[in-house]
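See below for the structure under consideration.
Of the protein chains in this complex, one is absent; all others appear in place.
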Amino acid sequence: MSAVSQTSGAGADKIVLEKAFVKNWKAPISFGVVTIVALLLFVLNGREGTSSFKLTADATAIQLPVIQLPTVATGIVITVLLAGLTAYSAYRVQTERKTPLWIVAIFAFLFLVGFLAWAGAGASIPVYGLLLGTVALSAPLIFGALGGVISERSGVVNIAIEGQMLAGAFVSAMVATLTGNAFAGLFGAMVAGMLVSFVLAAFAIKYLVDQIIVGVVLNVLVLGLTSFFYSTIMTANPQMFNQPARFPRIEIPVLSQIPIIGPLLFQQTIIIYIMYVTVFVVWYGLFHTRWGLRVRSVGEHPQAADTVGIKVGVTRFWNVSLAGAVAGMGGAYFTLGSVGAFNKEMTAGAGFIALAAVIFGQWDPLKATMAALLFGFATNLQSVLGVIGSPVPSEFMLMLPYVVTILAVAGFVGKSRAPAADGKPYIK
Amino acid sequence: MTDQPTNEPNPGLSSSGMSDTGIAHLEGPLVSTGPVEPEPPSRWRVAMNEIMGGSIMISILSIVLAMVAGAILIAVTDKTVQATAGYFFAKPGDMLNAVWLAVSGAYSSLFQGSVYNFRREGFLNGIKPFMDTLNFATPLIMAGLGIGLGFRVGLFNIGGRGQMLIAIAIAGWIGFALDLPAGIHMIVAVIGGLIGGALWGGIVGLLKAKTGAHEVITTIMLNFVAFYLVSFLLRTPGALQAPGSNNPKSPPMKDTVVFPPLFGERYSVNLGLVFAIIAVIIVWWILERSSLGFKFKAVGYNPNAARVAGINVGAMFIWSMVISGALVGLAGVSQILGTVTTGFSSGIDAGIGFDAITVALLGRSKPWGIFWAAILFGAFKAGGYAMQAAQGIPIDIVLVVQSMIVLFIAAPPLVRAVFHLPTPGVFRKRTKIEAV
Partner (left out) sequence: MKLELRGITKRFGSLVANDNINLTVNPGEIHCLLGENGAGKSTLMNVLYGLYHAEEGEILLDDVVQDFAGPGDAMAAGIGMVHQHFMLIPVFTVAENVMLGHEETTFGGRLNMTATRKTVRELSDRFGFDLDPDALVEDLPVGVQQRVEIIKALSKNAQVLVFDEPTAVLTPQETDELMLIMKQLRDAGTAIVFITHKLREVREVADRITVIRLGKVVGEAEPTATNEELASLMVGRAVDLMIDKGPADPGAPALVVKDLSVIDHVGQMVVNRVSFEVRAGEILAIAGVQGNGQTELTEAIMGLQQHVTGEISLDGKPLNRLSVNKVLNSGVGFVPEDRNVDGLVGDFTVAENLMLDRSDGEPFVKFGNLQLGYLATFAEEKVEQFDIRAQGIRTLVGRLSGGNQQKVVLARELSRELRLFVAAQPTRGLDVGSIEFVHTQIVAARDAGVAVIVVSTELDEVAALADRVAVMYRGGIIGIVPGDTSRDVLGLMMAGEHHDSRGAVA
């Protein structure tokens, strides 16, 4: 019959959809930009001298040798290596393959070493101190990021991390001072974070108010409330309300003597140990327990969860509350772990960096922790470089987490895929 | 797998179905088109319902509730109240009296600091607080318009701070470094500020259009980037730092660039207010009468349909963020050329970027609504300082009251429940039928 015409030459029975590769040049382009920066700084603007990397503190039992690198040569070698990786990444895209994560990791590490060598030319870079300070600065970010991960995995956008942390900081200072017990303060911080979460959850889940709006407004509300009470109550009588007991440093014998890792993992205050445990528990819980399966199901496809008898609203409510409690601990770290007293606006945007870590960490507790560590590292690097006299203005180092996050959400670094129902209220 | 029911007789097209809140889910429309015209025969009843249960009443009641919450805070932190509470059961009158004194004292100084001061001689002196209110309201109007315009396109611009700072950096530099004739100098500085804000906002629109990066994240991040950038410039000689100074602060603005006062030197109100009112009119025209605004709103309500109808959604994101950023930038300009003309530091934005969000929400993203909301919040600010000075109540309470207003406004069912108001029938949430 004449009108029958055929087009596709595929067979009748099994026509499998062909996979086509869409070339994505983002990775090699970003690599290229960084390589050019390296070229400009390390080679064309190279600094004479030798850079030494100090791996252990003077006082520790086991001493590692100091690594000495000639600054200019190191810069040249690293720039060449970076260019090589860029070319390799471009080659992979050309041959229709993606750039794997390990290449990105190596690239980042090389650049970092090159940068440290360049910035620390003629000086000694205390690597151990850099790492130790990183943990200290990252701790609240990690708590906050975990709070963000839990909440967003259950489908509620948590812009209120900052508020949860600030409330935690305030209440922990107050409770720890009144009771004279740091643990009571920590518990108070969890309750405070939870209370902020209650409001977020109630407005987002019951009244279906846009979650981002509630989050933003809650941050302002908590800021107003804590500043108000700080000015009226705390400053009037700081001995009674704002001299919290602090967590002591607990040194685990033997283990704490291991170079580099020892001080990081086994020579910390209790709240840091709690942090390590929390990271593991959240990760394990989310991916290997009934709780996690249900949390993720209401965040991905609430209707599907509903049809198998999971109560979406209730699940979200309690997990947002839990998220608040975890973020609240991050607030307690400020008052009980580092500063030792509450101050107005003392979280100073840490909640927003934690949020950035959530996104940069692709809503995964471990990756978010890594992201928080990276951000803490950048902040700490800035102060360390300030001490040894850095050629880079400190403001630009401080900007780094934010710029990296923008690149991340723009898809230049990794691919972020939020839980499908994140931010969407569930209406039956 | 879509959730779109295919077999419902009257599928709710709006992805939000929450037209009465004025704040809907972000991916969908953020703001309602407001009241639908009442249809006969129940015109009168619907109109009554609208007033009683609808947006205007909700706004007023939200303000009342928030003020009550503020009163509670004032009362519990008041020294006399605390003292008298100790023997409340013996002499309850003492405590109630103390509460009354604390709250009435606070709110009367709030009023006298923001509207009319009866203790001053003559009308011209008495009205000065209201002029302060207008002065505080000026940048709030401008920035609120910027944020509100973003809302109408479905964009949540939390980047007010960054956009203001960049605008301030550029306008400020023009203001102290250039030598131009009066008038022209001012115009050049204003334009510089507009460009700065537009640029910083435009980056967000560009990233959203080209890569899909969520504007909430990018604006938050750009706030910090701008803050550190301006901090760096402020401590760098030859950039924004005042010559011969070690402080991270700029030199004062030249006289040729400063906004002249509107009603004489006696009052703080300056030319900025005129700029603000012009901005209100322009934004009204864009949103209600222009083809650009039509496309903005189409994208805000339903980006998919807009795209299919040939509207370049990405371009709308970019243009709306450019305009939004420019308006917020204008607020920054008004700060340094109108309010603080003696040189600025990195805290010059004074939280206006965030206040503007609450202003836009209270004003339901409509130009004139934003205008009145800004004046209310301007009054809180002006009165808040007076209250702090007169009664020793920290200004932070203004933040609490403002944020509570917005929370209440965002959840009309809550306010209705508190006051036992009827649910307005015309606005009842469309029920999904045969949802699958």
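Which chain is which? They are A and B, in the order written, and residues in each are numbered from 1.
Definition applied: a contact is a pair of C-beta atoms (placed from the backbone, for glycine too) under 8 Å apart; a residue touches a chain by one contact, two chains touch by 3 or more.
All values derive from a computational prediction rather than experimental measurement.
Only one of the listed residues, B:A298, B:M321, B:I348 or B:L407, touches the absent chain: B:A298.
Shown as candidates are A:S124, A:Q243, A:Q257 or A:Q303; the residue that touches the absent chain is A:Q303.
Against the chain not shown here, subunit A presents residues 1, 3-8, 10, 12-13, 15-22, 285, 288-291, 293-294, 296-297, 300-301, 303-311, 420, 428.
One chain of the complex is left out; on subunit B, the residues touching it are 1-15, 19, 29, 32-33, 36-37, 39, 289-292, 294-295, 297-298, 301-302, 304-312, 428, 430-431, 433-436.
Here, only the chains that are shown with their structure count from here on.
Work out the mean CA point of subunit A and of subunit B, and you get 30 Å between them. Put simply, subunit A touches subunit B in their complex at residues 159, 199, 203, 207-210, 212-214, 216-218, 220-221, 223-225, 227-229, 231-233, 303, 349, 352, 355-356, 359, 393, 395-396, 398-399, 402-403, 405-406, 409-412, 423-425, 427-428.
By the touch criterion stated above, subunit B contacts subunit A in their complex at residues 3, 17-18, 21, 23-27, 30, 73, 77, 156, 158, 207, 210-214, 216-218, 220-222, 224-225, 228-229, 231-232, 236, 354, 357-358, 361, 393-394, 396-404, 406-407, 410-411, 413-414, 432, 435.
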